[in-house]
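In this view, the complex is presented without one of its protein chains, the others remaining in place.
Presenting subunit A:
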Amino acid sequence: MTLLELPWLDASIATTLVGALWVGRVRDPIRAARLGLAFTALAFGGTFLAWLAFYSGADPAAIADASPQVRLFGRRVLALDELSAPLVPAVALLHFLTALATTRTKMRRFSFAWSLTSETIRLAMFSCRASWLLVLLLTLCAIPPYFELRNRGRPTRVYAAHMGLFVALLVLGWAGVEASRGAAPPTWAAVLLMAAILVRCGTVPAHCWATDWFEHASFGVALLFVAPLAGVYAAVRLVLPIAPAWVLQGIGIASLFTAVYAAGMAAIQRDCRRLFANLFLSHASLVLVGLELHTEMSLTGSLCLWFSVILSLGGFGLTIRALEARYGRLPLAGHLGLYEHSPSLAACFLLTGLACVGFPGTLGFISAELVVDSAVEVSPYVGIAVVAAAALNGIAVVRAYLILFAGARHVSSVPLGIVARERLAVLTFSALILGGGLFPQPGVTTRHKAAAAILEERRGLMEGPARPVDSSRDEAPDGREGAESPRPRGGPGPIMHR
C-alpha cells in the first residue's frame, strides 16, 4: 500500500469532526482560531491527497479496503468520483483560506467550531452520491446557519421559512423517487425535487433568503454557506439523472430569468454584501442554466463555471471580508476612496470580481465561453440572456470597485493595508484564478469526463429497464468504479432530442 492508497477522504472528514468537538470546548478565541486553522489545514491536506490519489491512478480497491466506512456503515457511502474529486478539495481550501484570513478583530465573532462542523457536513455531502444520506446531509447543512443567526440575535424567520420549505420539498420529492423503484418517477416527485433545487439555489421568487442571509450572518459564515453551490450539487446528483426534459427546462427557464434579474439587481445595489449575494444568485443560476441544457458541452461549461465560481466568488468574498474588517459594512451609495490604503485589496477585488464574470486570462473565461456557446446552440434567446447576465455582472463588479476604491479622498493615520495571512489567502486564490485561466485544459478535461459520466448515468437511468435508485448507488465505491459499473447503456434517449 502506498501513501496515496490511504483513506485520505475519510481522514479529512474525521479531522474536521474531531476539530469541531475540540475547538468547541476552547473558550479563548485566539486559541480556538489557531486550533481551527490547524484542523482546516489538515483537512485540506487530506482532501488534496485524496484528489491526488484519484487522478494519479491509486488503486481504488486498496483505498476501499483501508477505509473504515465498510466497518462502520456496512458499505462505502462517501467516495470521490469524477464530479466530486476537485470539488471536495476546493471546498476544504475555501474553509482553510477563510480561517487563515480571519483577522483578530473577527475571531470572536467567527465561530471556528461551527465552521468545522459545517465543513464536516460539506465534505461528506460533496463526496456522497444520490441517496437518502445526501438528502440528510443537505438537510444538516442548512442547520448551522440557523444557529449562526440565532446566536447573533438576528431575525431567523426568512432563512428558516425558505430552508424549511427546501427540506420539506426535498424529502417529499426524494421519497417519491424512492417509492417508484423500477419505474419512472412520478411527476409530482420530479416537480417537488425541482422546486427544492430552485429554493436552495435562490431562484426567483424564492431567492430572498440569500440576500437576507448576507444581511444578518457574519460574512465568513455566509460565504462558506453559499460559495460551494450546494444546491447545484443536489441538482446534479438528485435531479439531473432522473428528471424528464420538461423538468430540466423548467429549472432552466427559472434559472435564466434569475441569472439576468440577479445580475441587474447586483448592478444597482447600495450595499456590498447585497451585491455579493446577488452575484452569487446570478452565478448559481448560470451554472443551473448550463446543467439544464444537458448537452456534453453545456454540462462541461457548467461544471467548469461551478469550479470557477467556488474559487473566484470565494476570493471575492474574502476580499470584501478583509475590507469589512477594516471599515465595517460597506455601502455602495457614495464613493469611499479606499484605494490608497488598501491597494492590494483593490487589486484582488478587481481580479477576483472579474474572474467571476469570465474576464480573459482568468479561470472563468473559458467556462463563460462554453456556457454561452452551448446556450446559443440551443436557442439564440438563451444565448442573449446569458450574455446579458455576464455583461450586467461585469458592470456590477466594476461599479462596486469604483465606488469603494475611487471617487473620494480617504486619509487615515493608522495602517489599513492587508496583513500577511490575508495576503496569503487572497494571493492563493489569485494564483489559482490566473493559473487556471492561463492553463485551462486540465480542468476542462476533468470536467468533461465528469459531464460525460453524468450524461452516461442519465442515459442509463432514463432508458434502462429498471432504474437503479437503490443502495447499489450508495455503494458506489469510487467514481471511476461508478462510471464503469454495470448499468443499462444505450444511445441518447428521447429526452435528449430537443
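Following the convention adopted for this analysis, a contact is a pair of C-beta atoms (placed from the backbone, for glycine too) under 8 Å apart; a residue touches a chain by one contact, two chains touch by 3 or more; residues count from 1.
One rule holds for everything that comes next: contacts and distances are computed from a predicted model.
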Omitted chain, identified by the protein name its UniProt record gives, among "NADH-quinone oxidoreductase subunit L", "LivM5", "ABC transporter permease" or "Nitrogenase": "NADH-quinone oxidoreductase subunit L"
Hidden-chain contact residue, picked from the options A:Val158, A:Leu172 or A:Ala245: A:Val158
Residue touching the undisplayed chain, where the options are A:His216, A:His294 or A:Arg458: A:His216
Options A:Phe112, A:Trp306 or A:Phe405, residue touching the unrepresented chain: A:Phe405
Where the missing chain touches subunit A, by residue: 154-155, 157-158, 161, 208, 211-212, 215-216, 261, 264-265, 267-271, 273-274, 296-297, 300, 327-331, 335-337, 339-340, 343-344, 347-348, 351, 354, 359-361, 365-366, 369-370, 372-373, 376-377, 380, 383-384, 387-388, 390-392, 394-395, 398-399, 402-403, 405-414, 418, 423, 427, 430, 440-441, 444, 448
